[in-house]
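Missing here is one protein chain; the remaining ones are kept as they sit in the complex.
Let's look at subunit A:
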Amino acid sequence: MIIRGDEPEQLRLIRKLYKPGNYFMQGNEAVAYGALFAGCRFYAGYPITPSSEIAETMARELPKLGGYYLQMEDEIGSIAAMVGASWTGFKVMTATAGPGFSLMQENLGYAVMTETPLVLVDVQRSGPSTGQATKGAQGDFFQARWGTHGDHPIVAVSPTSGQDAFWETIRAFNIAEKLRTPVVVLFDGVLAHTREQIKIPDIEEVEIAYRKLPQNEEEARLPFGDPHGDGVPPMPLFGHGYFTHVTGSTHKENGLRDVYTPEVHDKLVRRIHRKIEKNREVYEKYEEHFTDDAEILVVSWGVSARPALGAVLRAREEGINVGLFVPKTVHPFPAERMRELGKRVRTILVAEMNLGQMIIEVERYVNDDVLLKGVNKIGGVPLTVEEILREIRGVA
């Protein structure tokens, strides 16, 4: 069985095509190159601003690497084709924005239930609905978490710069492969279209993970079992004679449908949750600045984390004891660390380009005696250093 993209031939092609060094490129291009370095060789998508350059870059680059770009008839078809391709051993990705992300939700749930690795980049744009279609935003925090129906875990990462987008996309693939699960990349229209210097490493410097494959017939016959006790079943790929049955309906370990036995549903859905909960070290990631002695804590994510850092640095110069906490994996939330930090500070400011979404998550982990305040901005223009600094001064 092969996972496409890990053949030595592929490394040779990557080396030949993408020389290490500094490039001037858009965040969207950085996402695409991250995917190519991670081994993505199948992309199915449908154009939507502000994500389209990811599709365009993949359409241009994938054939060079022997990979496949498919422009599907819509977003529903795109994620469906990805799931099909993933079961044949491809590492797969799509990119979209709000309306397309909404259309993908049903099959995102399907990917969770069938434990299909895939990476879904949502370049967040201003909504609701068509909103300010070309402008960036951070309004899909909860859509990523609860957009599809049912009890389900989800992993979502969120890059804070173009350079970070390159590495976070690779990390998203690695998480998807290690945990046999879909991973959402919550990017945004501002960083997607910002051109900046991005360093492309040598492929040797990149950690690349591959999904667990069955080691014997017995493991292959239980595509939804847990033979290793880590909650992650080996994935018997299609086309290898295992007669694997995959369904989004509640299924037993052998894949066959059983929607009537409560225990079967309970066991399956709880294992899928446990697989994410228990493997925190695979995906948990956050950044901290000056949190040791902070009395005020700024919590921010994605595009807003950059002006937030600017504001914290300036406030430090003014002698204000302020720190910054940036979850890089936003779902599941870095609850433990947030709780520790929440105990130490008196004020928390949550800076984001929406009317208050991550702040709801932060609130769950801080005590009542902490002053919690949102620094929010909508309208398609990112928060500035000045705007966040003003709020820090206001609570100092």
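Criterion: a contact is a pair of C-beta atoms (placed from the backbone, for glycine too) under 8 Å apart; a residue touches a chain by one contact, two chains touch by 3 or more; residues count from 1.
As a working rule, contacts and distances are computed from a predicted model.
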Protein name, per the UniProt record, of whichever chain is missing from view ("CRISPR-associated endoribonuclease Cas2", "ABC transporter permease", "Putative monovalent cation/H+ antiporter subunit G" or "2-oxoacid:ferredoxin oxidoreductase subunit beta"): "2-oxoacid:ferredoxin oxidoreductase subunit beta"
Contact residue for the chain not shown (choose from A:Leu11, A:Met72, A:Leu213 or A:Val395): A:Met72
Subunit A residues touching the omitted chain (full complex): 4, 9, 12-13, 16-17, 42, 44, 63-64, 66-68, 70, 72-74, 76-78, 80-90, 92, 106-107, 110, 238-239, 241-249, 254, 256-257
